[in-house]
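Below is one structure, written out as structure tokens; the observations come after it.
Omission of a single protein chain aside, the complex is shown with its protein chains in their original locations.
Entry: chain A
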Amino acid sequence: MLRLLLAAFTLFAAAHAQTGEAVRTGHATSRLISEQSAAVPGETLWVALAQELDEGWHVYWKNPGDSGLPLNLGWQLPEGFEAGELGYPLPHRLPLGPLTNFGHEGSPTFLVPIKVPPGAQPGTMARLDVFAEWLICLDVCIPESADLSLSIPIAASASPVPGQTERIRTARSAQPRDLGLEAAFSEAEGTVVLRIEGAPEGDPFFYPAVGGLIEPSSTQATLREDGALLIALTPGIEYEFEPPQTLEGLLTLAMEGEEVGVEIAAVRSEEMVAAAPLLARLNAAEAGGGGGSGASSASLPLLLLFALLGGLILNAMPCVFPIVFLKASSIASLAGAERKTIRMDAYAYTAGVLVTFAIMAVVLLSLRAAGAQLGWGFQLQSPVAVSILALIVFLIGLNLAGMFEVGTSFQGAGSGLAQKKGPAGSFFTGLLAVLVAAPCIGPFLGAPVGYALTAPPAAAMAVFLVLGLGLALPYLLLAFVPSLAEKLPRPGAWMIRLKQLFAFAMFGTVVWLVWVVSLQAGPDAVLRLGIAFVVAGLAAWLFGLAQEKGTSLPLQAAAALALVVAIVPLTGLQTAAPVSYAGETAKEPYDETRLAALMEEGQPVFIDFTAAWCVTCQYNKRVVLETAEIRDLFAQTGTVFMVADLTNPDPIITAAIERQGRSGVPLYLYYDGTGEAEVLPQILTAKLMKETLENRG
């Protein structure tokens, strides 16, 4: 009993230890929070000054812009403790008449890494004191300050603190990244042009690290050309007076309301970084305009060959299996049919595949041109799209099971023998094949699709179309090689049985899609989807009844109405908060700061870029990554397992994938401890994992 009380007391004390007392100043509430429950000797403890600012008030970034002052922290730490560099959140522009400030509104989190000395005594408490001063402004400004303190136990191990850990990690993941981008600048005609090589996608803005060099309020015209991003800046008085040799700052890239920051250290170039005509275009362009893109140097014909092979191999990918079943059933129904019919069917299927690839490529490329950070397979990132796809596959299942018929059905429904899917049905099958296959990018597709996303639109379209051609190739062969078609078995009652059997493959796919929706949008979405299935089932039944009665308009109308009723509630589905990645192996979420720290320690790290909607990923997870053997392997080799989950859109993860020249999941990266990254094949094997993890060094 006493021990229980003691344990409870310890827990209570611990729960309060990692949060400093909140101090209310005139227009802000400030407190110190810590990422972990304890300070571990020899490790870094991440703490933060967490502020809640009054509505409309702002504090300042390290370069406050035209006026204002940044946060100033004066630490008083126990012997041996050391506070590192203050990490500001990404700034925003705060215009005020003709002036502009750079600052933060709402709930900014200012990060500070604290080095805990190796000699810190576990069992004792460490008291972290800070005198914080900041200027807070609406349009009037008020200097505020607070003495903040945080007492934290020193212990050999630490655990996360609910709420705070997430806040600090979120803040850390939003910290600007050093991508090692090459940058140069020069000036001409009163304009500074900054040229950044290989800048990621997104709407750019450059925040100079120190004031006086660049005018904060001037608009920044931008242009992307030959893989470089050019930004026109207006020099500030200090620049005009004496151009600096280096220009450091933060490049923010915005997409879909999300933003990433990239550190820039540009060197002054003797030569112009932009030719005169380009400069004119830069100046003429509206800020944020410009949409050209660069392509890698890989040769197009070779990539097209890979795309064709990739498309062909896509037929053997787990995610396309259901469609292969569907296609197989339609081929079975063609058995014994005339050459002409078979050929017609193959053309229709190919057309379905190609048209769908083309449409998706156009949508994807135009969304990306508009600044959206999307990869291939993006359509399965929306729970609405996934649930509607699930509904369609469910209806196909019912169709195969015989509840209703589709297409040009002959007289005497139910005899089934003469049932033939018309060209429309084949076209539709092709469409479905692409939709489902898209996220399942096979080993041969990474390079071509990655290329396509940065290539000029015409080349990108060619890659996508050839990919589609590869996917449709087996069925085209049937049409062009008569001997193959002749080998098709004779039609008979077996066909109906086969179709009914394939219905189960469809229902299997439905189960997978429901699972994806459950991860994306939570249990409520599954309920809505379940109801949609019931209503859609009713619609299918009514439709079938109408077919039995010849044509019955009231029944068909009722069926159509039921279908609409089934779909409508799905359109309201929304992406839920990210779910934790369920699994047995101890895993960490993708965190680039943590990754950098692990690199420094020489820790080997394995990164799993995955998504719930990626079947190949799930395959690898079940077959390799989640096995006891591989779990032990990770433990023995001390390899850290990081999961970068792209189930819901994430610009940081998308950017990380693109840095490897890829466009989608799966992607497996292995860092051997020396900082060298190795891209592993997209299909993992236990043998490969063993070789990779054990032969490090």
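As a convention for this text, contacts are C-beta pairs under 8 Å (C-beta built on N, C-alpha and C of every residue); 3 or more make two chains touch, one makes a residue touch a chain; residues count from 1.
Note that contacts and distances are computed from a predicted model.
A chain of this complex does not appear here, and its UniProt-recorded name among "Formate dehydrogenase iron-sulfur subunit", "Redoxin family protein", "Amino acid ABC transporter ATP-binding protein" or "Spermidine/putrescine transport system permease protein" is "Redoxin family protein". Contact with the omitted chain, checked across A:32, A:126 or A:221, is made by A:221.
Here the missing chain is touched by one residue of A:73, A:86, A:99 or A:567, and it is A:99. Touching the missing chain, out of A:90, A:137 or A:667, is residue A:137.
Within the complete assembly, residues 66-69, 72, 96-99, 101, 133, 135, 137, 139-143, 189-191, 210-212, 215-219, 221, 232, 234, 236-238, 240-241, 280, 283-284 of chain A touch the chain that is not shown.
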